[in-house]
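Each remark here refers to the structure printed beneath this line.
With one protein chain withheld, the remaining protein chains of the complex are depicted in position.
Letters are used for the chains, namely A and B, taken in the order the chains are written, and counting of residues starts over at 1 for each.
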Amino acid sequence: MTVVELARRLRGGAVSARELAQQALDAARRRADLNAFIALDAERAEAAASAADAARAQGRDTPLLGIPFAHKDIFCTRGLRTTCASRMLADFVPPYDAHVTERLDVAGAVLVGKTNMDEFAMGSSNENSAFGAVANPWDGTRVPGGSSGGSAAAVAAGIVPFATGTDTGGSIRQPAAFCGITGLKPTYGRVSRYGMIAYASSLDCGGVLARTAEDCAHVLAALAGHDPRDATSAQRPVDDYVAALDQPWAGLRIGVAREYFGAGVDHGVAAAVHAALRALEQQGARLVDVSLRNAHHAIAAYYVIAPAEASSNLSRYDGVRYGHRCANPTSLEDLYTRSRAEGFGAEVQRRILTGTYVLSAGYYDAYYLRAQRVRRRIADDFAAAFAEVDLIAGPTTPTPAFRLGEKSGDPLALYAADVNTVAVNLAGLPAISLPAGFVDGLPVGLQLIGPAFAEARLLAAAHRLQQVTDWHTRTPGARP
Amino acid sequence: MSLDTDRLRHLARLARLALPEPQLAPLQHDLARIVTLVDALQAVDVEGVPPLAHPLALGLPLRDDRVTDADRHADLAALAPAEAGGYYLVPKVLE
Partner (left out) sequence: MSRAWEAVIGLEIHAQLSTASKLFSGAATAYGAEPNTQASFIDAALPGTLPVPNREAVRKAIQFGLAIGARIAPESVFARKNYFYPDLPKGYQISQYELPVVAEGVLPVRLEDGRTLSVRIERAHLEEDAGKSVHDAFHAETGIDLNRAGVPLLEIVSAPVLHSPAEAVAYLRTVHTLVRWLGICDGNMQEGSFRCDANVSVRPRGETRFGTRCEIKNVNSFRFVEKAIEYEIERQIRALENGEAIVQETRLYDPARHQTRPMRGKESADDYRYFPDPDLPPLRIVPEDIERERAALPELPEARRRRYIEAMGLPALDADQLCLDRATADYFEAALATLAPQAADPAAAKLAANWVLGELAAALNEAGLDIAAARVTPTALAQLLLRLREGAISGRNAKEVFAAMWAGEGEADAIIAARGLRQISDTGALAAAVDAVLGEFPAQVAECRGGNDKLLQFFVGQVMKRTRGQAHAAQVNALLREKLAP
């Protein structure tokens, strides 16, 4: 069921918010095998659902009122443990709400729990969690993608109609593709990062995973907007995403980037994406060849910039003011080094060390500064392409979901899987991944990228495709 | 540019991460491979290209000079792993 369908049923009185909340909690427990949730909060859900029902009885009727959902466990929720899937924050109970938390609260949506993720958002498979890996609802032996794996699995398995996520290098889009759902990464700065635990500050974006573009539009409407508590929050007015869904678009030019169909892309994936693009063509879009010349440098640039920023952002985790503290520290040094070694998982430590390296004296120019120059080149490539086209398309990922354990021993193999997504973050652009068919029964994602603040255009294009195709309606069968 | 175990120890020191000896070699191996990956950047022509620190040219909004945060001591104390008399505690530091 989508947000829109559930809202209709709530409006018609066919079901109450309390019933929906209960169903979501039951489904979560039934599908504990997915390990999609780090925490469920029945009490909070019950209270929020009751309030939503009461508000509806008073005449309130807004799109998300009474709709159950989950937050990626990276968004601070006051009074509710927020762990970032790390031992470092295993018992951290924030005394404040993130912007994203506040907005959905005000919208009347009903939070049922916090979803599993790669630790501190570092990963592409949700295998880097201190709370265990998450399984892909389409195939329990495969990864759901990461870092928003828990959110993707929860939506794909029908536990909740939408969940929040974050996307720093593809962490909303890639799991959406692997799990056959729709994932939206807004423009950098469109959604406030206040209360969103930081990984890489110039790349992190809060966004949404849902079944449809229409649902994403409703959630984005609640999340988007300026927040004075985030100095990188965009001041630009928020478009009416829902109204824009049915905007006319004859002649929409879609750039097909040849670099996104490179050697590493599975043939089946390429074929599925091409089929989806032809469907868009039939709807009046015009496909244009474009080239993003520096696309193949994006991974290298990303794996310099993101770890660099992360190495600094994670310095605050030192056992002094909150979070994990080692037992019986013998000195200040011991307090720091042991608390941090015990609190952080292997991938996080790798990225902190990488980041420290590329910022260190003698290496800063050659790595960090150079990576930022390459970043500008990549951003310029997109700008040049968008002078010719309205959107850019390609497969979200080179392959469908890989198996659990397949790449976890080799960080570089995992990094390489981000090849189609990271450039978007480097340029700060919005992008959406939507279901575009299957390969061997596994979902394939089509990625549409837009210029800055073109979320309405992206959502409209995705919505149009979803009105003439049905990939987004397919759900995984019962678990094997 | 190489990343040997000496450099790794130095980085771990800068990052305040305890690195037990058995972890050194495998970690050095992984990091060296990552460095090789990012070394590909050296081949890119970036002549005359200024670095891009912020993806979009957003201005920096300023805040009015007003006290908007009340005493948060109770919340902070509740989070503190070691606290006494209102202070956070760490093992004694010599100056």
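We take it that a residue touches a chain if its C-beta (ideal position, glycine included) is under 8 Å from a C-beta of that chain, and two chains touch if they have at least 3 such contacts.
Since we're looking at a predicted model, the values are computed, not measured.
The residue touching the chain not shown here, chosen from A:180, A:195 or A:394, is A:195. Residue A:231 is the one among A:55, A:90, A:231 or A:366 that touches the chain not shown.
Seen across the whole complex, the unshown chain contacts chain B at 14, 16, 53-54, 57-69, 71-73, 75-77, 79, 82, 84-95. Mapped onto chain A, the footprint of the missing chain covers residues 75-76, 82, 84, 89, 92, 94-96, 98, 193-198, 200-202, 228-232, 308-309, 312, 314-316, 318, 320-322, 332, 336, 356, 359-361, 364, 368.
Just so we're on the same page, only the chains that are shown with their structure count from here on.
Rounded to whole angstrom units, the spacing between the C-alpha centres of chain A and chain B is 23.
On the side of chain B, the complex with chain A involves touching residues 1, 3, 7-8, 11-12, 14-19, 27, 30-31, 33-35, 37-42, 44, 46, 49-56, 58-61, 63, 72, 75-76, 78-82, 88, 90-91, 93. Across the interface of their complex, chain B is touched by residues 92-93, 95, 187-189, 202-203, 228, 231-232, 234-235, 294, 297, 299-301, 303-304, 311, 315, 318-323, 325, 329-338, 340-341, 344, 349-350, 352-354, 356-358, 360, 363, 366-367, 369-377, 379, 411-412, 415, 425-429, 452 of chain A.
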